[in-house]
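What you see is the complex with one protein chain gone and the rest in place.
Order of writing sets the chain letters: A and B. Residues in each chain are counted from 1.
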Amino acid sequence: MTQVVKAQRHPRDRLLRSERLPHIWCPGCGIGIVMAAYADAIEASGIPPEKHVCISGIGCTGRVSGYMHLDSFHTTHGRAIAFATGLSLVRPDLEVTVISGDGDICTIGGNHLIHAARRNVDINVIMVNNFNYGMTGGQHGGTTPLGAKTYTSPYGNFENPFNIPYLVAAAGASFVARWTTLHVRQLINAIKRMMSVEGFAFIEVISPCPPTFGEFNNFPEALDMMEYFRKHSVVDHNADLSKIDIRLQGEPLVVGNFVDRRRPSYQELIQETIRRASGRGEGI
Amino acid sequence: MRYEVRITGLGGQGAITAGHILGRAAAIYDGKEAVVTEGYSPYITGGWSRADVIISDETIDYPLITKLDVLATMYDEGFVQNLRHVKRGGVIVTVKELVKHDSQDHKVLPVPAIEVAESLGRKIVANIVILGAIVAVLGTPSLESVEKALADRFPKAADLNRKAVRQGYSIASELLASIGVSGRR
Partner (left out) sequence: MSSGLPRPGVHFMMGNFACVEAAILAGCRFFAGYPITPSSEIFERACVRFPQVGGIAVEMEDEMASVAALIGASYAGAKAMTATSGPGFSLMMENIGLAFIMEAPIVIVNVQRAGPSTGIPTLIGQGDVMQARWGSHGDLETVVYAPSSVQEFFDLTIRAFNTAERLRTPVIVLADQLVGLMWEKVVIPPAEEIEIVERKVMDPRLLSTRLPFDYSADVNPMPIVGTGCRVNIDSLTHDERGYPTTSQEVSDRMLRYLLGKIRNHARELWMYKEFMTDDAEVVVVAYGSTARSALNAVKQARSRGIKAGLLQLITIWPFPSDVIERLSQRVNVLVVPEINFGQLVHPVREHAKCPVIEVNWAPGSLIEPNVIVDAVEVAAA
């Protein structure tokens, strides 16, 4: 006889504000997968939840912070990294993670992204890239592939997108990775790794967005883009980052942990400055 | 009593520094009220700069110059450029070696500041010689207070600065006496 088992508790309940569920994301959206991976990485990190801080900007992915049962901040559009910088400078002992979308992190917030990477601020940034502005209904942004159709590129996008891992690595980040929502185990491991990296740790997670981006770009069903990931993903940790731009034309979708290097973090350099300066005040 | 002074020079002559010492001496060591504001030509280097100093026994309301009691100029053009701000009968202190202009409506005191500074071995203290001259003209703050302000701002050059400011003070006092003006008003 078949027995129906009803789970009363989700294993990640202690990290989620379960009373807020169901979430606002559309069927087939990949953000939930990323949020679950973040929760799994927190569990695996060995760092207690009260030492984790989750900060988001605005947009669909920006809602992650509000579902995480942590010290969480839902900030202004594009400014999450700057917010996280200030917070983390005062409390370098906390594990600060920014989770937000591609429009938020690299378009309106692009300047904050490159400068945080340049300074090697010791925070983690998880950027969910679904190639468009989803929450506002599907407009093109800094990651939308050339030719892709959105409500603001109705004849096909005439802008070239950023190759984000290449950009962030060039700017100076300690850790740079890219995975898709299909690569859940690798994603969890990469996020867990970010939490032990000293310095700016960045991951781009390629995600489906069936109702807004997918609908107009031949990925109308939830599984269409996952199937694309399965077919075209190539794991190459040593990839030439200059050649991993995403066109969604059937070219290899290169994923991996591309950069993992030790560089002095912003926090370390600032603490060193304070050590050198403290007590020097002549009492003016 | 409210005194208004402008010290002007070209970049590097130390006009601003002299103004700060004057204000600092009055405010900290003489118990007076003082305001110093700075002005610069639009050129990043090499242009003119100036310090306007207001000294008063009472709270200073309007903090900018209205009519100068003393103009001190360390370059020739500064004389002409600022003449209209000097009150009738006011005093113009000049660096004798660099300023050739004169005025019939004012008391002009050409102080050989460069000669004095060079005799002390450091040409850069010409501004301090001029400062001493200004103090002689104003009669405030006291020379002692100016020496203290100099010593606390430039402790390593206290001796040199004291000599420079005293020489400027005595030269100006003699010049004032020669034109029949008592220095301490």
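In this text, a contact is a pair of C-beta atoms (placed from the backbone, for glycine too) under 8 Å apart; a residue touches a chain by one contact, two chains touch by 3 or more.
Being a predicted model, the structure only gives us computed values, none of them experimental.
Undergrad: Please pick, from B:12, B:47 or B:63, the residue that touches the omitted chain in the full complex.
TA: Answering carefully, the residue with contact to the hidden chain is B:63.
Undergrad: If the hidden chain were put back, which residues of chain B would touch it?
TA: Given the touch definition above, chain B has residues 20, 23-24, 27-28, 33-38, 60-64 touching the missing chain.
Undergrad: Across the whole complex, list the residues on chain A that are touched by the chain not included here.
TA: 17, 20, 49-51, 53, 55, 58, 65-66, 69-76, 78-80, 82-91, 93-94, 111-112, 115, 270, 273-274, 276-284
We take it that only the chains that are shown with their structure count from here on.
Undergrad: Please report how many Å separate the Cα centroid of chain A from that of chain B, as a whole number.
TA: 62
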